[in-house]
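A single protein chain has been omitted; all remaining protein chains appear in their positions.
So that you can tell them apart, the chains are marked A and B in the order they are listed, and the count of residues begins at 1 in each.
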Amino acid sequence: MTLASVINQFVSGLTFGMVLFLLALGLVLIFGVMRVVNFAHGSLYMLGAFLGYFVWEALRGLALSFWVSVLAAGLLVAVLGLVLELMLRPLYEREHSDQILFTYGCVLIIGDLVKMFWGGQYRSMPRPPGFGGRLEVGGVVLPTYYLLLIGVGVATGLGLWLLLARTRLGTIIRAAVADREMVGILGIRLPRLFAGVFGIGAFLAGAAGLLAAPLGSIGTGMDVEIIVAVFAVVIVGGMGSFLGAALASLIIGEVYTFGILILPQAAQVFMFLVMVVVLIVRPQGLVTVAGR
Amino acid sequence: MNPRAGLVAAAVVTATAALALPWGVREYYVQLANLFLIGALFALSFNVLFGYTGLLSFGQATFFGIGAYALALFMKKAGLGFAAAFALSVPVTALAAAVIGFFCSRAVEFFFSILTLAFGQLLFVVASKWYTLTAGDDGIQSVLPPEALGSATRYYYFSLAVVALATAALWWIAKSPFGYTLQSIRDNPQRSEAIGIDVRRYRWMAFVVSGAFAGVAGALFTTFNWAVAPTELEWTKSAEPVVMTLLGGPHLFAGPVIGAAIFTFFQFYLGKHTLYWALTTGVVILLVVRFMPGGVGGYLARWLRHAARR
Partner (left out) sequence: MLLGVDGLSKSFGALAALSEVSFAIAPGELVALIGPNGAGKSTLFNLISGILAPDTGAITFAGERISSLPPHRIAHRGIGLAFQITNVFARLTVLENIQVALFSARGRSGSLLSFGPRTLRGEALEILDAIGLADAAPVTAGELAQADKKRLEVGIALAVRPRLLLLDEPTSGQSMEETALTTELIRTINEKQALTVLFIEHKMDVVFGIARRVLVLHNGRLIADGDPLAVRSDEQVQKAYLGATA
């Protein structure tokens, strides 16, 4: 294997890592504020891919149709996220297992509905105009779409960081992640906060679904496939920090992508190895928030 | 009515009905009853973790599948007889549960659920891709029970005996000091630790027990079905004991059995009309969690307590 092909592989690992990062962000955000693990996050991702695809098909030929459909995927899924949050509300006072079971039930339902309406055939999404080519630098071939996705991931990360660090909502979210009772005491309207957070998380998942579509294909079963990878991310990175999620996304993305070179049939195995090592060495994840 | 006498009467009626069933109904219903028995044991094994230890597993099919594959492989690849293969597939499943449980029992709450789902998916991928061993997506075909268990009725009696024995064993475990210890961990792990219980180790032991009994159910399934395929390891299969247990009630020993009965009944009625079984399962989970926490068993337990007070 030449250095150039290693770099190639590294960049596609980074790209996949960015997709995982967009999902992990939402998962950590929702968990941090609401203490709910959204098992249906992968289902939202799959829905984003399908819904966005249909929007794109309807707008076919229009300039910017790809970008409009990314936005549409995010927004449509965000609306669904708000509905889910509304249905989840009566369960906040219950045991954690009830909330987990609720989102788990949603995985089953969404998975089957997608199969019912759009199952059977795989759909493929071309790269958006302007990003179909490659960049060649000294034998290293980089698809420009990969670079674009990496850019989107970094921009989202920075945007979220700004939101958390500079805005009132961000302050509230950070306070909630650190100590949920505090926020209640501060007189913040929790229902609105929860809905907002769930909406943002769902938006990111939906948009990620369509953004990732040109990398592979859109089909049933992508929900569970991606959620297992995202779970590997949160196990490696912990649920308590965005930095951990970022770092772990990149690690899992790279491990998975290089794993394909070694064992194309079952690259997931390597992801599990990382997970298992982390579980033995640091059961609380790679990055832990001080004082917790 | 005296609740204890009522329970005994119910048990006697159930046992008589179970034994007499093949004389009264068509073969199709005998098969259905057999499916119920396997489901009931599967759900009971899940509830060792959920109802008794407080751990929600989304990967119970992993061990159902390992038991199912172990039996098939012992018979088809190793050329063992049914009895030997059956007897061996249980310790093999327990061993697998010990390895996977070693990692899963390091996590609690949602992390445990995440890990069990993830490991289940790993095993599913292995089973569907490792053609030389498992024949991949096609599965292992024509794994027949021995001549003596060749008819639906005979296999039903075999299942009935195995499931009855396994249920009795699980009941005894639940009522033993070990079972009490697990329940204490379910209620309050921190307190358990403070009275000298090595919580992680006991969670691990519960995982192995749960996995082993799921393996028995899986092994029973293989020769019932005459074949085993990766769908037996799929995560939607893991949803079955979850929905059965929720329906029947996790806080009653017999809850999962009641739930399995309801589930099998639904499967019979809806199965013919719909391919979308996961959808139904998901909707039932949502409804039960929201409107009927405690399941049917919850009502039953309340009624029994009420009757006992009178």
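The rule is short, and it goes like this: contacts are C-beta pairs under 8 Å (C-beta built on N, C-alpha and C of every residue); 3 or more make two chains touch, one makes a residue touch a chain.
This is a predicted model, so every value here is computed, not measured.
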Selected from B:Ala33, B:Leu71, B:Val108 or B:Val199 as touching the chain missing from the view: B:Val199
From B:Arg186, B:Arg203 or B:Lys237, residue that would touch the chain that is not displayed: B:Arg186
Touching residues on chain B - with respect to the absent chain: 172-173, 175-181, 183-184, 186-188, 190-199, 202, 205, 251
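Just so we're on the same page, only the chains that are shown with their structure count from here on.
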Complex contact set, residues of chain B against chain A: 50, 56, 58, 103, 106-107, 109-111, 113-115, 117-119, 121-122, 125-126, 129, 235-236, 239, 242, 246, 276-279, 281-283, 285-286, 289-290, 293
Chain B-facing residues of chain A, complex: 31, 37, 39, 87, 90-91, 94, 96-98, 100-102, 104-109, 111-113, 115-116, 224, 227-228, 231-232, 234-235, 239, 265-266, 268-269, 272, 275-276, 279-280, 283
